[in-house]
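Only a single protein chain was left out; the remaining protein chains are all shown in position.
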Amino acid sequence: MVSPSYYLTLSAILFGLGVIGFLFKRNVITLFMSIELMLNAVNLAFVTFSRQWSELSGQVYVFFVIIVAAAEAAVGLAIIILLARNRQTLNVERINLLKL
Amino acid sequence: MLLLEHLWILLALPLAGAAANGLFGRHWSKRTVDAVAVGASGLAFAAALELWREFAQLPAAELPWVRSYFPWIVAGEFRADFALQVDQLTLVMVLVVTGVSWLIHIYSIGYMAGDTGYARFFAYLNLFLFFMLLLVMAANYPLLFVGWEGVGLSSYLLIGFWFLRKSAADAGKKAFIVNRIGDFGFLLGIFLLYWTFSATDFRSVLAAVRLLPVETEAGVLTAIGLLLLTGAIGKSAQLPLYVWLPDAMEGPTPVSALIHAATMVTAGVYVVARSAVIFVHAPLAQDAVAVIGCLTAVYAATIGLVQTDIKRVLAYSTISQLGYMFLACGVGAFAAGIFHLMTHAFFKALLFLAAGSVIHALGGEQDIRRMGGLRRKIPWTYGTMLVATLAIAGAPLFSGFFSKDAILFAAYVSGHRLWWGLGTLGAVLTAFYMFRLIFLVFHGRPRFDEQAVHVHESPRVMTVPLMVLAVLSVVGGWLAAPKLWGGADLLERFLTPVLEAPAWLAGFAAEELHALELLLSGAAVLAAALGFFAAWWLYLRQPGKPAMLAARYAAPYQLLLNKYYVDELYAAAVVRPLLWLSERVLWQRVDVAVIDGAANGTAHTARRLGEQLRRMQSGNARSYAAWVIFGAAIVTAALVWWVQ
Amino acid sequence: MTLELGLFVVLAAVAIAGAISLILARHPIRSALSLIVVMVALAGLYLLQGADFIAAVQVIVYAGAIMVLFVFVIMLLNAGEEERTSWSRMAHYAGIPLAIYLTVQFAWWVADGASALGLPTAPAESESTRRLAHLLFREFVLPFELTAILILVAILGTVVLGRRES
Amino acid sequence: MPENLLLTIIVFLPAAGALGLLLLRAEDHLWIRRAALTVALANFALSLLLLAGFDRTWPGYQFEEMRPWIASPPIHYHLGVDGISLFLVLLTTFLVPVAVLASWRGITERVRMFHILLLVLETGMVGVFVALDLFLFFVFWEVMLVPMYFLIGIWGHERRIYAAIKFVLFTMAGSVLMLVAILWLYAATGSFDLPRIQALLANGALVLPPVTELLLFSAFFLAFAIKVPLFPLHTWLPDAHVEAPTAGSVLLAGVLLKMGTYGLLRFCLPLFPEASRLLAPGIAALAIAGILYGALVAMVQPDLKKLIAYSSVSHLGFVVLGIFAFNAIGIEGAVYQMLNHGISTGGLFLVAGMLYDRRHTHQIDAFGGLATPMPMLAAFYLLLCLSSLGLPMLNGFVGEFLILLGVFRVEKWWAALAACGIILSAVYLLWSYQRVFFGAVTAEPNRHLPDVDRRERILLATLAILVLGMGIGSPMFITRMEAATTRMLREMERPSVHNVGPVAPERPDPTQLLRELERLRKDLQPVE
Partner (left out) sequence: MPPAATDYYRLLPEIIAAVFGTTVMLLEPFLRREHKAALSWLGMLGAAAALAAAVLVRSDAGPAFFHLIQADAFTFFLRLLIYATALLVMLAARAYLDRENLPHGEFYALVLLGSVGMGVMAAAAELVTAFIGLEISSLSTYILASYRRDALRANESALKYFLLGSFATAFFLYGVALVYGATGTTRLEQVAEGVASVLLLKLGLALVFIGLAFKVASAPFHVWTPDVYEGAPTPVTALLSTAPKAAAFAVLLRIAGTVLPATLLWFWVLWVSAALTMFVGNLAALVQSNVKRMLAYSSIAHAGYILVALAAGTEAAYAAALYYLAAYALMKLGAFTLVAHLAGRGERRLTLEDYAGLARREPVVAATLSLYLLSLLGLPLTAGFLGKFYVFVAGLRAELLGLVVLAAVNTLLGAYYYLRVILYMYFREPGATYEPAAREPVPAGTGLVLAATAAGTLLLGVFPGHLMRIAELAAASFR
């Protein structure tokens, strides 16, 4: 049986990669994907802990997270589309009308 | 006993006059103004006479006679009442003040006739009389200080009476400020008195001082004495605070006569005499009085030698004579000081009024180099002024002869030969510059344009006071005349209950003293004669000589002419540095640069920090994320590692 | 090395590779596909841990629905390769190092903390999906219903944002 | 003392009046002025009732009102006056109508707002002097900033904005720390009630560690010192004074500065006697520095108002010095000097304002020879100058004299140094007077300036009467302060471990004892 710490370490690494991605990417869509990656890492942690504690509630949480992710995706992509239409760019670096 | 019970009436009369003329005088005719002002001062004089009468009937046990009218300052345990007192000293002062003042009021009717500020002038004059009476009648030091400052105020107002002239306004301001410097000391003296005796009224303080031993070295009484002396120096224009008095001649001449010769400037002498007990118990302070008086007497006389403004000569003469009074007090002859104060009031007032009459006659000319030969044109003026000159020079049987003689005698007998010597030298100088004045003004040839100036004798209203004063200048000294044949000085005897009798008298036998008296009188007369002849020689016999001498001894002459450059010295050493310090350092550096700079700097720093923070807000979402990560790193590290 | 461990290693490697590829890929489509790979790998890991239902949902909803949406949007917007614009200095000099640090540090801490937990005490449950359903509709009925509102909001959002200007 | 509402009415009548002004049309300038004047005068009349009902023998607070306001934390609406605050209240209510009259001609824009602010300001000012609850005090203290900010900012002169901001920020810089100190005291005592906290401190129920006391004292002191203003925290003052409209300057100099010195007396000394004593030499040094510095800088000001402002720095230095003499003479002198300064400096600003109304400048250079066209104004101004420079028989002398006398008993050199200020005050006042009024008229526009009109004459004559009256009749005022001052000084003698000195046994006064019991009973009543 694989130690939960392996899974958790993996989840931490994926979460971290999501964070790195958020910083590294410029395209707002990929930025958003990085967030999805982070959520996935969280899900992995939930599932692992769920097994750890023999508690199914962890899996319920994952279910919720997925729903949330879906809702977020819908809204987020809608915002992105709107923005792309209005500004003709997806580069987050160019979206800096508001500053200082 | 109306006036003894209601001493305030004496004060109320001139105050009412001042208030009436000050508030409504502008709308009144000249006659009404005259009536009010002269009436007020005349009534005051009458009241003073009545007071004298009533006073004479008082049993000695009731002296000093004090009446308290209302509490004036009460705080904590401190209490100063509005209390007036009468004793012999006060009475002499009151009589001199009201009498001379009344005469000068009358004189002013003529002298000021053409002035636009007629009512204002008389209001000020009455106000002065009020404060002067308050000064001499006050029963405690704080109230005396009221009069003290009050006469200073009146002096300020009257010097600057012709305020359109900058020099007049300047002079008034200067007088007030220099006096304030003295008052600073006076005030501290009062504080020290209160600190020492927990009282400020004369009766308690002086009684307490009598119980103390004579201080052989500097102690609290010495300190009090010196502080009071500081005040007196300011008010009586002694070294080094005399500088305001010559400038004060910017005021109308009656003012110079009343305030800057006869009365106000003698307030310093009055205070020293009033505090005689203190000075007697503090020999160091008393010596200081004498030294200052002596030096001033000679110093001012030397300057008087070469001055060319008729009023300035008289001003320096006043300073010099005040020095004599100080000298008298300093050697313990307070009564002599007061005596000289009185005679001086007569002849110096007369001199000024006569000088005013001359100026009047010449249409405002004050420079003696442009006078001359007036003797026949204004005989009354000439006659009275001559009388006064003889009095001040110490011609035998004139009042000044007796009073000055008493002072020099005291100086000599008390063992201060040097001071006597200096005093006698001063007498020579006095005689010299006074006769120089007389000769230059009234004798010789007119040095003014006789066509342009219509010389005329002054009206009766001006000459009558001159005559009265001339009489007084002659007879004023006869109170002491008995001394010449071994009798007692009547005034001195009258004043003795108040003033300490000089201790050194005890060491001499009466005959011995009398002999000495005659000897010293002779010396004084010789001194006066010397001065007279020198003046006669230089200004009548050899009129070209003075200019020659001035050319030969240019440096000393210039030094004297420029009054030893003291005004310039003060300006360079005190006034300008202070202005520079205030403007350049305190205001522009400390205030603007340092303090405001610090305040604005703080604001500026805050704004700069704000700008920095603002730059954080680059508008770039990725950098925002970086901030979040930055915070996350810190928070997690803090929680995991640092917090237990 | 058990089968489980072997599978874990393989899946974990795939997931990490996918994640890195997501970051490094310059075209959004590639990134999206990488993410799908990660998700599928994760689904495998869920299976490994006995979370069958979640694994299924992961594939169907996440990989299937959400990612399709992403791809669709990428196509719709005709997003090309990422521009290489200048870095924000903050993100460059502080952000990236810090993010890498955080990754390592998190992994370290989590591994450290998880080792304290030890191994699961009970074996994986049978019929977990049924129990899951019970949980979902009893104990967690509130969040469940709340997600309904969430979705309502999302719908509303797309309507608001996507509606043509009238 | 029966419960009555007099103080409440005096505090809030102006505010109510301000609301009333809202009912008038904004264009009705004359009626607005009249209404404001009526309210202000009515309030002055009411405050005279205080004087009438004041019991000069009773050392505690009078006309007390105490009502619960906020339950948690326990904050009371607690008002009261004693001999110290009584006259400050009177001064305030007196100066407000003066300010209204002073603005009669000078203020022509936004007249309604101006008077509303003026009246609101009055509420704040009176409130500060009568509040006995620390919280309430702070409320009034801060609230009064706002109208002043507007008064300076809207109706001020060229640099009004800078001055207004500076005024508020300086004041707030002190008051925020004071707030912290007040709250700290609350945290320590559970009460905001000044008498109660004082009682706790006095009977030893609460002992502040020396460092704490020092910190608390400093926090309070800073707030008050800025307000006074004590050198070197004074730089807001010249700016605020110069830029403020006449009414603002009058109230600023007349009342607002007194809040600082009043605060020192009401809070710093009784609450933190040890710290006060410890820091007294330093504070006295600052006060003396302020006296001399203010005078010297005043001397070289080219702007009349600025000159008067710096003279305030100098004068208030005297007041602070007197307070820190810790004896009845000095403190009574200080309180009296507060009143005097309010009147004479208020008056000076008034005249400066009248000159401004005519010439629209404060530059001394622009004047000269004004005594010729306007002799009455010159006379009044001279009187005020003389009062300000402490001429005996005028009010200023009594205060300065007592202060110096009180200080002299403590430390001779302080008094000696401070007395130099008396010389300097003569210098700058007379010099400026000469430059403004004496000499020939040089500038053409000055030649035909109108002399004082009826309104101005009434104003100035009132002030002149006060100046004279207070110079002669000072016991009428000071005897009423006596009891409160003595009480305060007694409160400073705390039975502490640090100084167990011989304290003269008090002669017990049966009626006083009863009163003490009465107040103790009141204090012990449970809150809510």
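The letters A, B, C and D name the chains in turn, as written, and every chain counts its residues from 1.
What we mean here is this: a contact is a pair of C-beta atoms (placed from the backbone, for glycine too) under 8 Å apart; a residue touches a chain by one contact, two chains touch by 3 or more.
Since the structure is predicted, the reported quantities are computational estimates derived from the model, not experimental observations.
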Chains on display which the left-out chain touches in the complete complex: A, B, C, D
Of B:L23, B:A488 or B:L613, the residue in touch with the unshown chain: B:L613
Contact residue for the chain not shown (choose from D:A52, D:A71 or D:V211): D:A71
Contact set of chain C toward the excluded chain (per top definition): 106, 109-110, 112-114, 116-117, 138-143, 146-147, 149-150, 152-154, 156-157, 159-161, 163, 165-166
Interface with the undisplayed chain - residues on chain B: 603, 606-607, 609-611, 613-614, 616-617, 619, 621, 623-625, 627-628, 630-632, 634-636, 638-640, 642-643
Residues from chain D at the interface with the omitted partner, ascending: 70-73, 113, 135, 138-140, 142-143, 145-146, 149-150, 153-154, 160-161, 164-165, 168-169, 172-173, 176-177, 179-180, 183-184, 186-187
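The definition used in the following text is that only the chains that are shown with their structure count from here on.
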Inter-centroid spacing, chain D versus chain C (mean Cα positions, whole Å): 70
Inter-centroid spacing, chain D versus chain B (mean Cα positions, whole Å): 38
Where chain C touches two or more other chains at once, by residue number: 88, 91, 95, 99, 102, 106, 109
Chain A, residues touching no fewer than two other chains: 19, 22-23, 26, 93
Chain B-touching residues of chain C, taken from the complex the two chains share: 87-91, 94-95, 98-99, 101-102, 105-106, 109
Chain B residues touching chain D - in the complex, by the definition given at the top: 70-78, 82, 142, 145-146, 148-150, 153, 156, 160, 163-166, 169-170, 172-173, 176-177, 180-181, 183-184, 187-188, 190-192, 194-195, 578-579, 581-583, 586-587, 590-591, 594-596, 599, 603
Complex interface listing, chain D residues touching chain B: 166, 169-170, 232, 234-235, 238, 293, 296-297, 299-301, 327-329, 332-333, 336, 369, 371-372, 386, 391-393, 397-398, 401-402, 404-406, 408-409, 412, 415-416, 419-420, 422-423, 426-427, 430-431, 434, 437-440, 472, 474-475, 478-479, 482, 485
